[in-house]
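Structure first, commentary second.
A single protein chain has been removed from this complex, and every other one stays in its place.
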Amino acid sequence: MIVIKNVSKEFRLHHQGGSKINVIKNCNLEIKKGECVALTGSSGSGKSTLIRMIYGNYLYNSGQISIDGEILSFKTPRKTIELRRSKIGYVSQFLRVIPRVKTIDTVLEPLLLNKIGYKKGIIKVKKMLKELNINQNLWELSPSTFSGGEQQRVNIARGFIFDYPVLLLDEPTASLDNKNRDVVLSLIKKTKKKNTAILGIFHDQEIRKEICDREIDVSLMK
Amino acid sequence: MLKSQKNKYTKEDPLEHDEYNFAYLDEQTKRMIRRAILKAIAIPGYQVPFSSREMPMPYGWGTGGVQVTASCLCPTDTLKVIDQGADDTTNAVSIRKFFEKTANINTTDDTNSASIIQTRHRIPEEPLKEGQILIYQVPIPEPLRFLEPRETETRIMHALEEYGLMHVKLYEDITKHGHISTAYAYPIKVEERYVMDPSPIPKFDNPKLHNNEALQLFGAGREQRIYAIPPYTKVISLDFEDYPFEPMKAEAICSICGSNSSYLDEIIINDKGDKSYICSDTNYCEKRK
Partner (left out) sequence: MNNILSVKSLTKTYGHQIGCNDISFDLHEGEVIGVVGESGSGKSTLLSCLAGRLKVDKGSIKFKSRTDVKEELTEITEVRRRYLSRTDWAFVHQNPRDGLRMDISAGGNITERLMALGQRNYSSLRSKALNWLSKVEISTERIDDNPTTFSGGMQQRLQIARNLITEPRLIFMDEPTGGLDVSVQAKLLDLLRKIVIGLNLSVIIVTHDLGVVRLLADRLIVMKSGEVVETGLTDQVLDDPQHEYTQLLVSSVLQF
């Protein structure tokens, strides 16, 4: 589902003496349908960078990334938008909140973009928010004023609400308590059963053991 | 009823002839103005610029109308001059005398027997007929002026028929007063093309602009514009479907002639503030008495 061939990434910082930082070199990786892969490596080793490259958020300098047979390239931004809409779910570390948009609408958006009707969608959204223990009286509010944990759960709800064939998870359980962590784990397991290819960063070894089929050390890709 | 039966303009009258060229203006100026008039007739409702001359009267007293009249007058013409419908007010009397002196033509109060009528702010009640010329004095020729101060912009708006703004004015009228409160200088559309200011005539007179048998000329001296409505031209007063144009007059009858259909002036008759109404068109009233 996700195919990464000889991908390298360097950051060039023009305003810090033009210094180059090599983050990833010759990365080769393939993640199949229904597979859950964890990225490991010390902080700063390039885990998030790799995830962001697959989401099209960061460029890669050489090689090729393809999702479900379609090449992801910075030269075709509209294709990237289309892939994000229909194929790639992404739960980032932090929710980027759109001011004044209600929680319920924030979570509903991926469904509407994929032409799932409002009525059908809203039932799904409510079920998801309930499952993630987000208090019902928060649903009509914008998540901008929520606590870190609440925001993270809204973010997760948004990522899991639509059945994307590819799901990218960047420390989805980082700021959650045990009860909610377990909810997220069961969500991931359920998603896996739907044949989704999952690539994630989980700092908790137990979680990795519980849900992941393999681990890949990003610090070796240099 | 011819008011003055002075000598016709003849070479045997050296005094009149030497003092002024016929109708005051020099021949070159008259030719220039006639060209502007012809252009105005060719493009009904379009404001033709012309080089307005200093006249021996202040701006606002009809310098535009006087120049158009001077350029139209022939020695055989009979001139009538009215101000707000009346033949006997200062402005009307002054202009009539001006042409009696400088052109030596016949003048009259009778609408029917005049060949040229110069008017300020009225159209005579008596229907005009083919061959007559009605010349209006115009203070501000540009109907869009109070909405769009830039002349460059209003000219483009006319050229491209962008007249939405005119209805914005009427919209504002209804919004502020509950009805179209514009009572005079009511905007019209001429021959389905140019939006035009008919000069400050009461909107009661607007229907008479339409399909009139006479040639109607408009002269603005200070603003240096001439425009025209040729005989038998379609003239529509702008309005909304649900707030249609309505000509308006005082709900009264003339206390002199008893007319209930003519446009009336309101007169305060005593210190208590009692009112009386009389025809604004003095010649019409006179004839009915």
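By letter and in written order, the chains are A and B; residue numbering begins at 1 in each of them.
The rule is short, and it goes like this: contacts are C-beta pairs under 8 Å (C-beta built on N, C-alpha and C of every residue); 3 or more make two chains touch, one makes a residue touch a chain.
The structure presented is a predicted model; accordingly, all values stated were derived computationally and were not measured.
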Per the touch definition above, residue among B:R34, B:R53 or B:H167 touching the missing chain: B:H167
Thinking of the whole complex, not just what is shown, which of A:G69, A:P99 or A:G117 touches the missing chain? A:P99
Using the touch definition up top, pick the residue from B:E54, B:D242 or B:D274 that touches the left-out chain. B:D242
Decide which residue listed in A:L13, A:I71 or A:L220 touches the omitted chain of the complex. A:L13
Which chain A residues would touch the chain omitted from the figure, given the whole complex? 11-15, 52, 56-59, 74, 77-78, 80-81, 98-101
For chain B, residues touching the missing partner are 147, 156, 160, 162-165, 167-168, 171-172, 174-176, 239-243
